[in-house]
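Right after this comes chain A.
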Amino acid sequence: MLEVEKPVLTGSHFMNGDNACAEGALAAGCRFFAGYPITPATEVTERMSERLPLVGGVYIQMEDEIASMIAILGASWAGKRSMTATSGPGFSLMMENMGLGIMIETPCVLVNVQRGGPSTGLPTLVGQGDMMQARWGSHGPYEIIALCPSSPQEMFDLTIKAFNLSEEFRTPVLVMADEVVGHMSEKVVIPSPEKIKIHPRLKTKEKPEKYLPFKPNKNLVPPMANAGEGYHIHITGLTHDEKGYPVINAKTQQKLVKRLLDKIRLNRDKIIILEEDNVEGADVVVVSYGISARTAVLPIQQARKEGTKVGLLRLVTVWPFPEERIKALAKKVKAIVVPELNQGQISLVVERCAAGNAKVISVPHMGGETHDPKEILAAIKQAVKK
Partner candidate 1 sequence: MTEEQIALNHPMDAYLREDRIPHIWCSGCGLGTCLNTFLHALVKSKIDMKKTSIVSGIGCTGRVAGYVKLDSFHTTHGRPIPFATGLKLANPKLKVIVFSGDGDLISIGGNHFIHAARRNVDLTVICVNNFTYGMTGGQGGPTTPITARSATTPFGNFEFPFNLAYLAAGSGAVYVARWTMLDVRRLENSILHALNKKGFTFVEIISPCPTLYGRMNKLGNGLKMIKDYQKNTIINHKVDLKDAALGMDGKIVVGNFVDIQRPTFTEVLYDHIAKPQPNKKEDIPKEERKKIEHHA
Partner candidate 2 sequence: MTKCWRKPLDTAVTEAPRGKIHIIKERCKGCSFCVEFCPKKVLELSSHYNAKGYNLPEVKNPEACIACDLCTIICPDFAIYCEVEKKKPTTGKKLKQTKKNVRS
């Protein structure tokens, strides 16, 4: 193995979001990347192909996104931190093995730099239309962790965060970026390696004879044993017991799937990150994420100048959804405005949580470009009126 370059490029850089994401992965200890070229996530793949082999890692371009997704699961079981990056069409192909990753509780990171859809759609233009796919796209009941960066700096930071969450909760974690954040170049500050917090893999301390690969700890997360460590683990995508053996009945399904859901649901306070700006005392709150949250800053400032009390709640973590926070907020504010680059996905969840206590105004946009700030301003004004 070759280690001739530094994995962490400490210092200030001018780089785009995709490259920052790749650097974040390397800083988080990612040493295996399997991918397939797709605009606008290609830069992540390209940067990894250049950097990984020189820091002792493996880059492989797989035959498709299905293979990319499952290859990173394999690599994770071999003990490497692993990642793949894609966009809409590839994300659709990855759904199958994202489900496997959830079922066999494999830490790994999946980056989706979203573009306009459906189908091939707008390869080079922005969209945020995969938010519900991230949550419901793979079959069967599951919970997922999804982070939404709003800047190249966050592409770096949240990729590290994604790796840490994936190890802590033994599950695939999604970085749901979008084309604008991916292609935007800004200042990215990379700290020194000792300042980067790395969550180590939760390894078992049991002896191989006594080890049960799916016996959870207090956090509902089972400690792991990698392949090649003498534990003779059996891992299956079938419904399985604590031994990892397939047991096809309702009782086992109830026990296993409930734990997989609860693992995320009951730990949501540890997972959810929100960024709030003047939310307390506001009449209207804009709830948004990714590039749309950034577009919302200007109209919010404008509305404040005009005398409206507007707050911004940015969902850094979109899944698991901060239901309690929105529920509480809905009781205090008149209206919640949700701008997003799709036809209303997260606004539906906000609406459900608001439960009629506050009006929810969706500001949909087909994608291809970001919102015109005027559209958001108009929505805020409309919110105050009634």
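How were these candidates chosen? In short, all candidates are chains of the complex that A comes from, given by their letters.
The rule is simple: a residue touches a chain if its C-beta (ideal position, glycine included) is under 8 Å from a C-beta of that chain, and two chains touch if they have at least 3 such contacts; residues count from 1.
The shown structure was predicted, so the numbers you read here are calculated from the model rather than taken from an experiment.
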Complex contact for chain A, selected from 1 or 2, goes to option 1
Candidate 1 partner, complex, touching residues on chain A are 1-4, 31-32, 34, 53-54, 58, 60, 62-64, 66-68, 70-80, 82, 96-97, 99-100, 226-238, 245-246
